[in-house]
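One chain of protein is taken out of this complex; the other chains stay put.
On to subunit A.
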Amino acid sequence: MAEFSWDVRSPLDRALIAGSYGAQGDAGVALTEIRDFDLVQVMARRGKAAEMVKAAQARFGIAAPETPKAVDTADTALIWSGPDQFLVLSKGGKHTIEALAAAFVGSASLSDQSHARALISISGDKARAMLAKLSSIDLHPDKFRVGAAAATSMDHTSITLWRGKDRADGQPVFNLLVFATFAESLWHTILDSAAEYGVTITHSEKLA
């Protein structure tokens, strides 16, 4: 029997070319793909939303979001993804589906999304202008504040979008989770939208 060795690759492995793209000069948009993360979908079982909230509080020491927002703990981000459900984003294997299973027995169903999504971090002084071409939601700084989240669509593709902490230079950061199989398509759309502002493209192993 043939032996298989799985070659773990990012869904953006082919599309992402690190460096600069589009207009020359100071880049208005920075695109960073975050690789190698743990992502678990937590969905309350029928009639068990209150139990799930309690279980999350016990596990993470913080209330899981019940409205569209993202909250950070020391080593995870809990991101609202719909009514009575949220995503657990982390690195380093502390919050994998195996690690979380015991905490949510009876209250929620878990689904491992670690290799099912691509995570793209979009920042820079033109990030908002670029996203406005693709999104119909209001990203004005007064409306979509740090920690705001949305389950929405870009270019007919379902995404989870949330605003991370501002960069050290004060520029806004938008994080975007997209289904792995749609990531390349959306990546090219994002590049097209960002080209006029100049883009810096990187990938990183670190969560912002």
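Annotations for the structure displayed:
Operating definition for what follows: contacts are C-beta pairs under 8 Å (C-beta built on N, C-alpha and C of every residue); 3 or more make two chains touch, one makes a residue touch a chain; residues count from 1.
Here is the rule we use: contacts and distances are computed from a predicted model.
Per the UniProt record, the absent chain's protein name among "Sarcosine oxidase subunit delta", "Branched-chain amino acid ABC transporter permease", "Aspartyl/glutamyl-tRNA(Asn/Gln) amidotransferase subunit B" or "Spermidine/putrescine import ATP-binding protein PotA" is "Sarcosine oxidase subunit delta". Residue in contact with the omitted chain (choice from A:Ala23, A:Ala49 or A:Ala195): A:Ala49.
Check A:Ala150, A:Val173 or A:Ile201 against the missing chain and you find that the one touching it is A:Ala150.
Within the full complex, the residue among A:Ser10, A:Thr32 or A:Ser81 touching the omitted chain is A:Ser81.
Annotation: of A:Ser158, A:Thr181 or A:Thr202, A:Ser158 touches the absent chain (contact as defined above). Counting over the whole complex, subunit A has residues 43-49, 52, 68, 81-85, 136-137, 150-153, 156, 158 touching the chain that is not drawn.
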